[in-house]
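Have a look at this one before I ask anything.
As you look at this complex, bear in mind that one protein chain is not there, while each of the others sits in place.
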Amino acid sequence: MSELTHFDDQGQAHMVDVSAKPDTVRVAVAQGRIRMLADTLALVREGRAGKGDVLGVARIAAIQGAKRTADLIPLCHPLALSKVAVAFELDEVDVAVVCRVTVQTTGPTGVEMEALTAVQVGLLTVYDMLKAADRGMVITDVALLEKQGGRSGHWVRGG
Amino acid sequence: MSELTHFDDQGQAHMVDVSAKPDTVRVAVAQGRIRMLADTLALVREGRAGKGDVLGVARIAAIQGAKRTADLIPLCHPLALSKVAVAFELDEVDVAVVCRVTVQTTGPTGVEMEALTAVQVGLLTVYDMLKAADRGMVITDVALLEKQGGRSGHWVRGG
Amino acid sequence: MSELTHFDDQGQAHMVDVSAKPDTVRVAVAQGRIRMLADTLALVREGRAGKGDVLGVARIAAIQGAKRTADLIPLCHPLALSKVAVAFELDEVDVAVVCRVTVQTTGPTGVEMEALTAVQVGLLTVYDMLKAADRGMVITDVALLEKQGGRSGHWVRGG
Amino acid sequence: MSELTHFDDQGQAHMVDVSAKPDTVRVAVAQGRIRMLADTLALVREGRAGKGDVLGVARIAAIQGAKRTADLIPLCHPLALSKVAVAFELDEVDVAVVCRVTVQTTGPTGVEMEALTAVQVGLLTVYDMLKAADRGMVITDVALLEKQGGRSGHWVRGG
Amino acid sequence: MSELTHFDDQGQAHMVDVSAKPDTVRVAVAQGRIRMLADTLALVREGRAGKGDVLGVARIAAIQGAKRTADLIPLCHPLALSKVAVAFELDEVDVAVVCRVTVQTTGPTGVEMEALTAVQVGLLTVYDMLKAADRGMVITDVALLEKQGGRSGHWVRGG
Partner (left out) sequence: MSELTHFDDQGQAHMVDVSAKPDTVRVAVAQGRIRMLADTLALVREGRAGKGDVLGVARIAAIQGAKRTADLIPLCHPLALSKVAVAFELDEVDVAVVCRVTVQTTGPTGVEMEALTAVQVGLLTVYDMLKAADRGMVITDVALLEKQGGRSGHWVRGG
């Protein structure tokens, strides 16, 4: 069990001691997508033009979601985030909305969970706002893209 | 914009009026999966045998996540849930952990968002507990499987 | 002290017993405004045109604020809200943004506090987003406009 | 849109990057008032004398409100507050309760929003506790009085 | 494992289905105490006389704690409480502060956990406010005194 730091020697879950780790600048970028019908994606596109701004609502939810991470994920350390940025993009080929979140802090632990949680809350909010039109949407490909800071240095997906 | 009930005539977001909708029994089932390395899945399997119970922790997080849905998703109505059940399964072929959540209430609105939110929080917690071993895990195929109750009746994915 | 229902015979605060009160439809409308410099109001007007949508963000905050009322106000009963609608208006004469919130529920207690809390959180969010340009803004005239349902019947401000 | 730091170049809301800003001592003082009938103010005065302590309850709510600021205001950074003090005063001439809050932290961003949020939650709690006697109360004149620390230095209202 | 309703047939934790249980009036009374030095109890007694009202603060915390129960206790159902009353008493013989909480709802599940959680949060707040004077205080004898409503009828401790 030595690889799983969230468990102690007896295999019991704990919030691992990070008091000896120095404060460094930490950045994490996560991304995910929600696939939908072409007609549904058209509704999102129209909303961007000024009425029914689905992505504007989802962006706020994603930012607030990042701040709730330690509340939602039992063994996460509470962190004072110094930046959260959320970008949405329409992927017309895959017929999907893509959500990418960048989170930054200066602290002893990384912010992967904050970035991933923000992506998930953002995509769930997109689902919520469009579900009256399209119940079959699928949230998929939610993953960490990049991570900087801390002992493990700079990690890039597929890098 | 007539299809998107979360916006009013002017395209402004609102929490839609459900006071005229009768209380009925509502059930929603949602599912998702997290793909990982074979060695990582082996750690989860071992944990089941008594030490480092990743899925036990994730199950609790998922249940609590269901209760936080209205806090996270801006236009969701707060609901008094009457049941939340979380099942995890190891998919050895796809090399993934599958999370399936069933939520039930008696009320004026459905519980799709609660079921989907629970799945996402459950899978995020699995990611958190295993990320020291495998940073590249991907959360995918998160979707509604089934929905009962309310005006739209019984809906089954692909049905 | 007989007029203050939030205290018992000994003058101690309590959450008053509402179990004997029937569930009825309750509506409350509250309103408030934030006064600012003319240049600041111009920034809000521009944002409406598509970039920097101050009021779109504040609307979401107000709706979520309504759902947090029982968390914030110690003696409020938790309530399952059935509707929250937030309208913003620019008052060019008074050089102010006006926020009006309508909340509805079916339950044993009124929703004045939910409507007022939503107005306050909405106006605070407007302040937050504009404070880099205008630190001197004033939130003012926050009051209940109308209330329906329950023993006290229909009340209209100044009516 | 250059003046509004809460939006990026594309006019999208984000939680602005403060990682390059040094930690300094920050203080903010905010104030607001709630106007009421003379008989209602008399109830508050009596409560002070030992029974039905309206202001004691509102003070606690205000302090807890300060701690919830980042939860309520979407683009606020979470902050570890080092001091929150709440003073109430009866203004017999204006027939109002005045609430003044001082908040302090050592960090990269100011605490105006924390002080203003505390004032609002404090005044909303006063409203809640007195509303059975006086539904027409008005919360008004909520504004920042003073701010110290950070790049903008010492700012005093009307100074 | 048949006696523990919070686990399913496989021994997995779940939020048990209460949708078939009728709404009935439910009452629970819980009590606990915190033992302290005689000098510390004297500080509490003085505070009652008008300055430093320890019990006034703890009463508010206890009421708010009751509302947070489903957030804190993983398998608790969220409930709309209809009454929370908190009584403190000084036990001069045992040199302790006694906290007794009564909670009421109309719903499908009991409110024991809400009453017990309120007692614990109330007593923890007393500890917090007095700890500068007396670090050795002990919280003890926290138990359910009485329970009404539901299938199990009227239960009285030691009855």
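Chains here go by letter, A, B, C, D and E, matching the order in which they are written, and residues are numbered from 1 within each.
Going forward, contacts are C-beta pairs under 8 Å (C-beta built on N, C-alpha and C of every residue); 3 or more make two chains touch, one makes a residue touch a chain.
Small disclaimer: the values here were computed from a predicted structure and weren't measured.
Displayed chains that the missing chain touches over the full complex: A, B, D, E (touch as defined at the top). Interface residues of chain A with the unshown chain, by the touch rule above, are 8, 12-19, 70-71, 74-75, 77-80, 107-108. For chain B, the list of residues touching the undisplayed chain reads 50, 53, 56-57, 60-61, 64. Contact residues of chain D toward the unshown chain are 25, 56, 59-60, 63-64, 66-68, 80-87, 104-106.
In this section, only the chains that are shown with their structure count from here on.
Traced through touching neighbours, the fewest hops from chain B to chain C number 1.
Under the touch definition stated at the top, chain B and chain E share these contacting partners: C. Homomeric contact chain C/chain E: same residue numbering on both sides for under half of the interface positions.
Per the C-alpha superposition, chain D sits rotated 180 degrees relative to chain E, a value rounded to a multiple of 5. Chain A and chain B have Cα centroids lying 16 Å from one another.
Taken residue by residue, chain A touches two or more other chains at 50, 53, 56-57, 60-61, 64, 68, whereas all remaining positions touch fewer.
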